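Missing here: one protein chain of the complex. Every other protein chain is in place.
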Amino acid sequence: MKPDINSKYCKGCNICLFICPKGCYSKGTDFSELGYYVPRVSSPEKCFNHGRTGKMLCELCVLSCPDLAITWIEEG
Amino acid sequence: MAVQFEEFFRVDRFPHVFCPGCGIGVVMNCFYRAFNDSGLNLKDTVFTGGIGCSSRVPMYINGDMLHTTHGRAIPFATGLKLANPKLKVVIFAGDGDIGAIGGNHLINGCRRNVDLTVICINNNTYGMTGGQMSTTTPHGYLSTTSPDGNPEYPFDLSKLAAAAGANYVARWTVRHVHELVKSMGKALQKRGFAFVEVASTCPTGFGRRNNMGDPVQQLEWLKSMSVRKEKMDEEEIDQMDLNLQGLISVGEFVDRDRPSLQDILSSKKSKVKP
Partner (left out) sequence: MPDPKPGIEFMQGNDACTEGALAAGLKFFAGYPITPSTEITERLAYRLPEKGGVFMQMEDELACISAIVGASWAGVKAMTATSGPGFSLMQEGIGYAAMTETPVVIVHVMRGGPSTGQPTMASQADIMQAKWGSHGDYQVIALAPFSVQESYDLTVEAFNLSEKYRVPTILLSDAEIAHMRGRIDIPARIDLVDRKELCSEKRGEAYKVPDKLVPPFATFGHGHRSFVTGMTHNAEGDIAPEDEKVQEELVRRINDKILKSQKDISRFEIVNPDAKKFIISYGSSALAAKDIAIEDEKVGLLRLKTIWPLPEEQILSVAHRARSILVVEMNKGQMVREVQRLAYSVGCKAVRFVSKLGGEAPRKKDILPVLKKMEG
């Protein structure tokens, strides 16, 4: 599974960038429809949960997101 | 059965009103996880809050919701719970709401030990009204009503709750998301008054005035200022010293099983002749 950011909720605080121990995120470059720079999931292959399903090994970004914007989606 | 995100939250009211980087969102996130882990029924749960940013959390949950007056969520919840003991009552309130105007209700609520779960989101400020100092603003920190630095010292709300008799007291920061989920889960299942304090970020009201306007800066501050309870015990650190230096002790402080008030009242009832 890989993380996915819901740009309708994200307010661009960049906590996910900071909290991810593997550096999966990078700074956003485009305005979302809310007017924030939504981070990009630039390296999903570095994520602990890459290639996994079921119970996730690390959920720091999902739980630390103040906007509840991050969910797990299927890769590919 | 786990409640789906769209079923649990009032997604028609999302994105929520909280600022970018606000710790309240993290608490909502962790609470949702803890609620699902606890197996509680949304239909039998009532969410209440006082006034303030933290107290707005119940407005985003798709259940019965009582948004009360400032500081009084605990007595409202007491009335609710004792009138219908089948209801599970959860309170979301901030440090100003619970620790200042609601202080008397907090200590009496703990003393009475009614079955309530209180999530106190402590961001060291009155956020909704623009960042005034609160009863938990650390000594020397700036706010709109302490432009020269807070002359007063803060409460340690968890220790207050513990001394007043709560059955479960824990404190974590929004950096300790996994521990927070576990503690909230325990609090939800606990019989009696359960108090979970969350040291949280407020970039707009508090952080910005104290050189941590970026939420990431305040998260780093929280991590650097927290001391695990186990470490305190090992190194024999006085809780009071810790508090006066502005450090935050985290961990589970109390986990006991004093009888809850509704248990005592219902055991009395069974003695009354019809």
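Brief remarks on what is shown
Each chain gets a letter, A and B, in the order it is written, and its residues are counted from 1.
To be clear about the criterion, contacts are C-beta pairs under 8 Å (C-beta built on N, C-alpha and C of every residue); 3 or more make two chains touch, one makes a residue touch a chain.
Keep in mind it's a predicted model, so treat the numbers as computed, not measured.
Of the chains displayed, those contacted by the omitted chain across the entire assembly are B. The residue from B:22, B:57, B:80 or B:248 that touches the chain not shown here is B:80. Among B:33, B:105, B:176 or B:190, only B:105 touches the chain left out of the display. Although one chain is not displayed, its contacts with chain B can still be listed: residues 13, 43-44, 46, 48, 59, 62-69, 72, 74-84, 86-87, 104-105, 108, 265, 268-269, 272.
What we mean here is this: only the chains that are shown with their structure count from here on.
For the pair chain A and chain B, the distance between C-alpha centroids works out to 27 Å. Across the complex, chain B is touched by residues 8-9, 11-15, 17-19, 34, 36, 59-60, 62-68, 71 of chain A. Every residue of chain B that touches chain A in the complex is listed here, in rising order: 5, 9, 14-16, 18-26, 28-30, 32-33, 174-175, 177-178, 181, 203, 215-216, 219.
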